[in-house]
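Removed from the display is one protein chain of the complex; every other protein chain stays in position.
This part shows chain A:
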């Protein structure tokens, strides 16, 4: 399998060389051809800068970026066969939907008839047949998003970059678009690189994902790997809000003297008597499909997911906690 995108020790620093802001700091990354790759991280973690390094809107301070094996250090954005769905969609307000979608072909000198036909095909692909004559201002957020997608796909890019494309949509629409994007990707076979701060979105859509923190990649892997075996405290907390246990607590929980992650859904809430781990309920958050209990245990706050249908203890009650020792994941990395 070829690598669609490769980062070799790539850094992007802003500001003066004496006190640089390290937006991206020594990132190594390989994105396999045909995969759905997510870049996940909080705002300011460098994920969007990485995306812009691929599209060419940022130049690396150091390091090498290759797209399908070719060094793109000297290639401006318009010559990279990589297209972007922008966060604000960036549709041209003075052009109708058809001209927006056909823009990539227009600048290549494709004649009007051909590009109108292609634009119509792309609109059909994103289920917007018959919207060609409208202006972007006349569309809803979800429709604009689809136009942006059609416009980015019209050039048949080798890699499609999506910068938080679902961020502006409401929940229902977002879920529908997640399924559609996923289906579209497997149908077209194009490599998708998807930037998001929503860990649920990244877990459900990506074939593999990179978790960014402070300009570096904290972990790369499949969603299942990252979720089950977070490498660092940051990953454990950011992906699925795990219980991050300090070494002493890990030992109290029957593990080694190391930082560990224990997923809230792996904890069972039991009666307080006759168990090794007992604590006081300090807070209850109702989630619909269950409740999330905060339990104070030897001075550590631990979250446990209580499935719906089970009796919910009162705040202040003493409860016991039990778990399968295999669920306690000891973390190797720091930070």
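Simple rule for what comes next: a contact is a pair of C-beta atoms (placed from the backbone, for glycine too) under 8 Å apart; a residue touches a chain by one contact, two chains touch by 3 or more; residues count from 1.
As a convention for this text, contacts and distances are computed from a predicted model.
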Omitted chain (choose from "Peroxiredoxin family protein", "Ferric reductase", "ABC transporter permease subunit" or "Electron transfer flavoprotein subunit beta") - UniProt protein name: "ABC transporter permease subunit"
Hidden-chain contact residue, picked from the options A:104, A:165, A:264 or A:290: A:104
Candidates A:93, A:189, A:274 or A:288 - the one touching the absent chain: A:93
Of A:11, A:45 or A:84, the residue in touch with the unshown chain: A:84
Full-complex contact with the absent chain, from A:98, A:118 or A:151: A:151
Missing-partner contacts on chain A, residue numbers: 55-57, 76-79, 82-84, 86-88, 90-94, 103-104, 106-108, 151-152, 154-155
